[in-house]
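Only one protein chain is missing from this complex, and each of the others stays in its spot.
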Amino acid sequence: MDMIVNPVLLFLALAIGGVGVAVSVPRRKFQASLIGGIIAATGVGLLIVALGGASLARGEGLPSPAFHILAIIALGSCLQVITHRRPVYAALYFILSILSTAGLYLLLAAEFMAFALIIIYAGAILITYLFVIMLASQSRVESEEEGMAEYDAVGRGPITATIASFILLATLTVMLFSGINDISAPTEAEVARVQVEVLDQLPGKVEKVLHREDLISLNETVVGLDERGLSAIVESPDGGQRQVVLPPDLSATNTEGLAFNLLGQYPGTIEIAGVILLMAMLGAVVLARKFAQIDEEAKAAAAAALHESRPISGGHANG
Amino acid sequence: MSMMPALTTLLAAADGPFIAGGTAPAWVGLMAGLPLLGAALCVVCACLNVKSKAPGYLTVGLLAGGFVTALAAFMGGSDSDSYGVATIFRWIHASIGAGSEASITANIGYYMDGLSMLWMLFVTGLATVIGLYSTEYVEHDKGLGYCRFFFAFNLFVFSMSSLVMADNLLLLFLGWEGVGLCSYLLIGYFYKKPEAVAAAKKAFIMNRIGDLGLLMAIGATFVVFGTIEFRPLFEFIRDGVDANGNAIAHTWVVVVIPLLFTAGAFGKSAQIFLYTWLPDAMEGPTPVSALIHAATMVTAGVYLVARMYPLYAADEAHIALSVIAWSGAITAFWAAAIAFAQYDIKRIMGYSTISQLGYMFAGLGVMTTTGAVFHVLTHAFFKATLFLCCGAVMHGFAGQLDMRKLSGVGSIAGFKITAIAMLIGCLNLAGLAGTAGYFSKDMILAEAFVTPGEVIFLPWAVGLLMLLTAFMTAYYTFRVFFRVFVGPVKYEAGDDHHGDAEEEHAAEDAHGHGHDDHGFHPHAPRFAMNAAIALLAIGSIAAIPLYFINAEDHGWAGSMVHESTAAFAAPEVHHDDHGEHGEPHAMLSADVVPVSLGAAPEGDGEAAHHGDNLGLGLDPHKAMYVVSGIIGVFGIGLAAFFHGPKGLGGLFIGNRTDTGSPRMDAVARYFGPLPRLAERKFMIDELYDTIIVKPLLVFSHIFHAFDKLVIDGLVDLFGSLPRWLGSLLRPSQDGMLHGYATGMVAGSAVLLLLVVLVALL
Partner (left out) sequence: MVDLLLAQSAFPEAMSQGVLAHYLFVSAAMFTLGLVGFLTRRNLIIMFLCTEMMFQAAGLALVAFSRYHLNYDGQTFVIFVLTVAAAEAALALALVVFLFRKRDSLSAEAWSELKG
């Protein structure tokens, strides 16, 4: 099986990374997150260098420098999340990792997803986490050490967990790196077809661009694209049609494509997602509510006391 | 009994054994069915908690029905062709592989011929009479014990009927085991007595040894002949071939299979090496001793040999028959020697049963099945009589059986019938001239002296041994009679007090008697016991004329035997004349027949052709009449001299005035340790204990230790392995989320790893 990275190198790098992660997990007496982080970064860096070399060797070029920066920030903050003893810091590092992941999304031309990720995760979910952390961190059971809870200060079985997880990672990467050759990239025609499909649903946008470029008159309307997506079919008010070649920078954006895909292909799923969110909200409300201990007798006694203090005339009449 | 028997005899001589060919009526099954019904009714009675004698009377009625059925079958069987097989229902029809010979058939079917008919007649007859006796004998145990007794009693008769009438060896084996079981149940009837329980176990276990032989014999028979049904089996033997058509003469078949059958017969009939259970079996109730351990079950061995006689006779060298003859004679002598010195009268009867069974086997061995069968018949009556008389004494004297503590019982009021019956039984057993026992014993003795030496090993020595035994039998029999039933009235009660019944009888026997031993009153047998005793005594006498009916067949028993497969006895007399050793008896050929025809009646033929082994120049039968007659009288006289009371009637030779026997005591000294040894049964039980039981015990302890250490250890190891593994794995189930999550991750990692490895390799 062909792997784009030398397997020995791969396993070596993963082992180094695993050792680094295992070292940086918090322990009772000490924490070597800096050393662990360096070791882990060595492993990851080794692998990324190897990947880049392989990519260059295949003549496919490297990803942009932005990718490398963002990837290192993302993985580094992730390591901080799982190794930092203070939950608040962990949550903040998680926000950092989300931001860098959003950057990666941008590099992947998924700008809608990038902003959605920031808004939903960093803006909503992680803030909720922070609230809960602050709510629950007033624990009375705290270790002497820096007023930190024991369960935060000490990781549990780091060796076993790291070995199991990195075996999984090794398997996953082997599968990825060997199977990636079989993933066929879309052909030029397919790219053009996707482009046409999206633009075909956006006659308004095409018309606007054509007007701006003064390629059509104001009273002409775009009714569609031709099959190859290179020209627009324009209809004049008198019913005559003509073809106008599209300008080269006219293309559908990611957001437009995603919107058509989401609303066109998965309307039912959106509904289901809405129901799931509703249920989650109800569940969260029910679970997190503070159950008031309602004592019927105490209530009756209180009512009776109230009754005694403010006697009602009717009561005496009845008595 | 008109023309048929004689004609059948001739046919038998011509064609080999008489093989019942026809179809017997199905109602002969009633002989087995009625006792089975009785057993079921006894169970019902037990469930209903019946406290009366109803189960007993029910049993007697049903057994009488069985006897009537037997009589009817006999009447119908002898003058028609209804001797044959009655198939009640198909039982086992199994095919083993392909081919007709690879199948086994065993029906619940009844093979009726002279032999089984004769056996059924006396089995059902005696069972009825002894059942009647038992209704009174076990009356102190009314209730569940009573039901239990009669249940086993009925079951016994059913099993015995199955054994005797079976038309195949498997059903015979079932009956064989059934009677063994009932014997066990009835010996252990007084299950609170440790001796009775031990005796029951002993009987059962000793019988197992013989039963193994029988089972192997049945297996070997099936292997060789491909069938266990009597009719085809006898046809094979008649033709002298096995299932594949190979001649069986001069092969192991005619030696080993008969010897295996003999082993079975010896176990059931308490012969040499395997006899020790029978004296102990006397711990059972006396009617049981009379029916099972004297008259019927113990003769099953004789029946088995007689039934399979063609196979025995098919061996030209007669190895099995020699074994039987010598074992029988030695057992007869040995048991008589032990009986000499015993004091327990019931045990003496037990040993005499062994001894007489030895006679029967010797008779079979010297090729007079007629003699053996006739002796079975006469012995059944007189020995049952003797046992019932002993039982009456035992019943009357609270279990007292020691002859040193009993004297003059015959003079006690109410014991007259018992004493007279006892005298009749003793005379028969002693072989006084003119009694049925005399004739049947004489037949065997005479045949021992006329059987040629080529046929079995030293037959005349067998005869001499049996003559000596006859003398001893006469002596020890009358030793009992003279000491217990005549003389001054003196007795000590046994320790078997059963209060209420005793008081009741004390009140009934208001006239009482002079002797008052610790306020004990012997209670004499009443109607049921007396009637049974009287009937059996009469039966003992009535057996005499049977010897003279059909004299040409050696009496009625002979005529019955001639209509069965046991009829092989007759031809051996011609063997000398022809000297054709290569020809097995089973294939008695045509050249013999003219002699047989010409010399009929056969009795004369025998006389004419017998070698004069006695050297007296007389017809051996006639000579034997004289010799055994003299011996019997001499033995009785000796007993009278040593044990007879003073001034008894015309016999003035005795001098006994008390329960002891001064003359015998004086004489016994001259025999050194022999009388002591004989009293202790020659230490055979102790010998068996030393050479068999003790080593077995040692072995079993070794095996027990092995079992405990190794087998149990292994089992425990396998048992503790999961526990140990579990204790290893239990920490994983610590309830911690992380443990489970790690396990899940590791599991999926391993799964993915496997997927990758499979894809890679």
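Labels for the chains are A and B, by order of writing; each one numbers its residues from 1.
The definition used in the following text is that a contact is a pair of C-beta atoms (placed from the backbone, for glycine too) under 8 Å apart; a residue touches a chain by one contact, two chains touch by 3 or more.
What you see is a predicted model; the values in this text were computed from it and never measured.
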{"item": "Visible chains in contact with the missing one", "value": "A, B"}
{"item": "Option from A:Leu34, A:Val245 or A:Met279 whose C-beta touches the chain left out", "value": "A:Met279"}
{"item": "Chain not shown: contacting residue from A:Ile16, A:Ile39, A:Leu75 or A:Val234", "value": "A:Leu75"}
{"item": "Chain B residues that touch the omitted chain in the full complex", "value": "730, 733-738, 740-742, 745"}
{"item": "Chain A residues touching the omitted chain (full complex)", "value": "4, 17, 21, 25, 44, 47-48, 51-52, 54-56, 58, 60-63, 66-67, 71, 74-75, 78-79, 81-83, 87, 90-91, 94, 97-98, 101, 104-113, 116-117, 120-121, 124-125, 128-129, 132-133, 135-137, 139-141, 149-152, 154-158, 160-162, 164-166, 168-169, 172-173, 176-177, 180-181, 183, 185-186, 188, 190-191, 194-195, 249, 251-254, 257-258, 260-262, 265-266, 269, 273, 276-277, 279-281, 283-288, 290"}
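The definition used in the following text is that only the chains that are shown with their structure count from here on.
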{"item": "Sites on chain A touched by chain B in the complex", "value": "1, 156-157, 160-161, 164-165, 167-168, 171-172, 174-175"}
{"item": "Interfacial residue positions of chain B with respect to chain A in the complex", "value": "738, 742, 745-746, 748-750, 752-753, 755-756, 759-760"}
